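A single structure is presented below for examination.
Every protein chain of the complex appears in place save one, which is left out.
A and B are the chain letters, set down in written order, and residue numbers restart from 1 in every chain.
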Amino acid sequence: MISAASQDRPAPERRHAGAASVAVVDTQRTELLKLDNISKIFGGVKALQSIKFDVMPGEVLCLAGENGCGKSTLIKVISGVYQPEPDAVMLMDGQSIEGLDPAKARELGIQVIWQDLALFPEMTVAENIAFEQNLGPRPRLVNYRQMKVAARRILERLGVSIDLGRSVRSLSIAQRQIVAIARALVADARLVFMDEPTASLSHAETEALLKIVRRLSADGIAVVFVSHRLAEVLDVCTRVTVLRDGQYVGTFPTAGMTQTRLTELMTGRTFDYAVRTTDLSAAPIVLQVADLTRRGEYDAVSFAVRKGEILGVTGRLGAGRTELALSLFGMTRPGAGSISLDGKKLSLGSNRDAIRAGIAYVSEDRLQLGLVQPQSIGDNTVAAVLDDLLDATRLISLKKRDSLITDWIQQLAVKIGKPEDAVSTLSGGNQQRIVLAKWLATNPKLLILDSPTVGVDVGARAGIFAIIHKLAAQGMAILLISDEIPEVYFNADRILHMRNGRVVREYVPGATSIDQIERDVHA
Amino acid sequence: MKTSSSQRSAIAFVPADVVGLLGFLAVVVVAMSFASDRFFSADTFVSVAFQLPELGLFTLAMLMPLISGGFNLAVTFTANISGLAMAWVLHAHGGADAGAGVIILGIAAALATGAASGWVMGAIIARTGASPILVSLSMMIFLRGLGEFMTHGGDISGFPPAVLVMGNGLLLGVPVPLWIFAGCAAVWHVVMTRSRLGFATRMIGSNLEATRYSGIATTRAVTRIYMLSGLMCGVAGIVMLASFNSVRVGHGEAFLLISVLACFLGRVDPFGGFGRVVPVVIALVILQVIASGLNLLGANQHLATALWGVFLLAVMLLRWAWANGFFQSLVRRRVTASGGVTQ
Partner (left out) sequence: MPDLRKLGIGSIEALLILVIAVMVIGLSLTTSTFLTLPNLFDLLNQSSVNIIFAVGLLVVLIAGGIDISFAVGASVVQYLTALTVMRLGGGNWALGFLASAAFGFLMGAINATFIYRFRIVSIVVTIATFNVFFGGLMFLTGGVSIYDLPDWWMNRVSLITLKTSSGVADLALPVAVMFATVVATWFLLRRTTTGRQLYAMGDNPEAARRVGINIGAMHYIAFGWLGMMAGIAGLMQAHYVQEVVPNALYGRELDVLAAVVLGGARLGGGRGTILGAILGILLTAITANGLNLLGISPYAFKMIIGAVILIAITLSSGGFAKLVGSRFASQRVKAFS
């Protein structure tokens, strides 16, 4: 077991253009927004406890924390959707804010761009940007020209050009995001919250977005990136405020911060600084990918995964990892190249072919794609293996079904009430165990995990990885896709770094330092 | 309008709702008996027994599409077209003198027609993602047009006596149509509880995409759901033909609303994902008892129609009230008031 403690040195000053052109935070000026002692209680549960928060004008700040740490609640308090508990201190430009509600927040220049963007797809770009003009207490005539003028002005200010007459539906995600930002600006925003803005963007689009953010910042508009993605946080912001379990951990400069340290702050746990040292030289190859290409998604990808190996795949957002995974799972068809499992070339017409061949995929989106939330725990568990539960009459044998469910719940130590309960009643960690149970029941040879610990609280992550390591020890080949370098570094046998759809380098944890990998990935 | 779906927990469908419905049934029967002294008689039971199957078959046809999160507005006209198919076969081979073989052929034709039109709807819904309301509405218009075109709006009659027995005869003291319905209900129950298609129907009703990711062939499942719905419409068409010894396009139109009502009264979730055969069957009995009772009371046909509409609204209102905790709070208030449990 190699201890990586010596490798956890603060990263050298990273030269990212972002920090260089952002105005140096002048502590003599008043904060744009200053919050203190913000608490929020929902039915006895403390969602927020005495939170401190401040943003300087023109600053690019990150609000970081795990899912469920209270980020969303805090934003809703700031944007007037929720009222904080009494004795809260809220100052804007040094003046106390009274009676904050959504309308007042908008007046003060506080705008929130949620992850779903909340745009109107059938309407044009101009109308979406200038939609505020269509609101108001009394019905009025629409002034399309005025809307177009306002929209064009804002887009110019952002340095982008999008055809104002196009429907938002026809735009790419990146373009839609720009429309959302433009909409926030038209309302004379002074403080813009952006919730996980780079989640679905390619590298180039992320750069374009960050360019816009810097322009905003240069104009004196403060931008708060809300995120749990380490890469984003460290690259984009000058300071990061960390929340954990509804509590304020602290505000730190990002210069000198490492992903590992940030993770520790967000999770409250220090890493078990041990890398894997399994000897896989004798292990046969389970998955062989050769020159796999799909236009616009990934290009000439080749790699192999051995029996019992955990192969990590990391990279910046938009690197093509999930796209690759979906092709391995049969959801999309590659244009060229081959996928072989146990030496046999696969032709995957659908995900059912993949499952039959022995490939399983744990999606990043557990809530929408991983589980059918309103249905029972039991039904979710057996969803992929119904064909194995038939009795002589070709109907589902309730006995087989029930015993399968009990077996897996026991094996994976899932904490549930009754199998008939809706799966939505489980915690994130237990839900993920059910997802694993579902896929393990198919007896896969290759298990693809896409960001498996998103939305799983701190305490439960170690348990999930313990299961994963045990599976590898039992001979399963595992592909571990994750944004978080510490997650792959300390859990994978090898790491592939993907960028712009290509595999650019392969690392062996232990042979290369985690810092080096972080530097390479974020270069 | 798109309204937010209330979070439902897949509580083990304990007989609590079945008990509740049975209780409601008892109340209805008692109320009807008070309203008319002719109600509680053998005649009434016989009439209920004969009339229930038609409504029941349409309700079964509506059930799976509803649970899958869709809708089938074409049920009644699919039944009519299926009946026409059977009538055509019978008439082409002897009419009132047709033999048993021809009758069987006719039944097969009806079932095939119903299944085929259901299949078309299902395929369109599954492959294009178009709204089931719109697709079934268009199919309804088409089938109605097709039927009226073929019959010029008139009745087709003149079928063999054996067919009449199917619709009006008794087997072991129980009307034949009721046997048919009971058989179909039993099959549907097995499909919903024990078959892969039934499983898929519920999952699809809650989240189509996640179900697809789990490896269930959702396109095939949706197509089959509507095909089965059409098949059941075929059965309904046969039973209607047999009961009335005639086929008329438009017959059974009233059943559309009542079958939807029976499903919602029978605890099918309007947003999809949940529903069982047993409570729906009890709801059917309740509705048929009310219908027969209204009939007995000499209630005007149109008044009955209006009352069904009111009843559907009332059931949905009660669901809303329940979901918003009205009844729970009433109970709590009463318990607290009586000096019992503190909140």
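One rule holds for everything that comes next: a contact is a pair of C-beta atoms (placed from the backbone, for glycine too) under 8 Å apart; a residue touches a chain by one contact, two chains touch by 3 or more.
Remember, predicted model here, so these are calculated numbers, not experimental data.
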item	value
Residue of A:Glu205, A:Asp235, A:Glu309 or A:Asp379 in touch with the missing chain, whole complex considered	A:Glu205
Residue of A:Leu91, A:Met123 or A:Ala274 touching the missing chain in the full complex	A:Met123
Per the touch definition above, residue among B:Phe71, B:Trp119 or B:Phe274 touching the missing chain	B:Phe71
Given A:Asn67, A:Gln146, A:Ser172 or A:Thr277, the one touching the chain that is not displayed	A:Ser172
On subunit B, residues whose C-beta touches the chain left out of the figure	1-3, 71, 120, 124, 128-131, 133-135, 137-146, 148-149, 152-153, 208-210, 256-257, 260, 264, 270, 300, 302-310, 312-313, 316-317, 320
Sites on subunit A contacted by the missing partner chain, in the whole complex	102-103, 114, 116, 118-123, 127, 131-136, 139-142, 165, 172-174, 200-205, 296-297, 318, 320, 322-323, 363-365, 368-369, 500-501
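Following the convention adopted for this analysis, only the chains that are shown with their structure count from here on.
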item	value
Euclidean distance of C-alpha centroids - subunit A vs subunit B, Å	45
Residue ranges of subunit A in contact with subunit B within the complex	331, 351-352, 355, 361, 363, 368-376, 379, 383-384, 386-387, 395-396, 398, 418, 420-422, 424-425, 438, 442
Subunit A-facing residues of subunit B, complex	7-12, 190, 194-196, 199, 202-203, 206-207, 209-217, 273-274
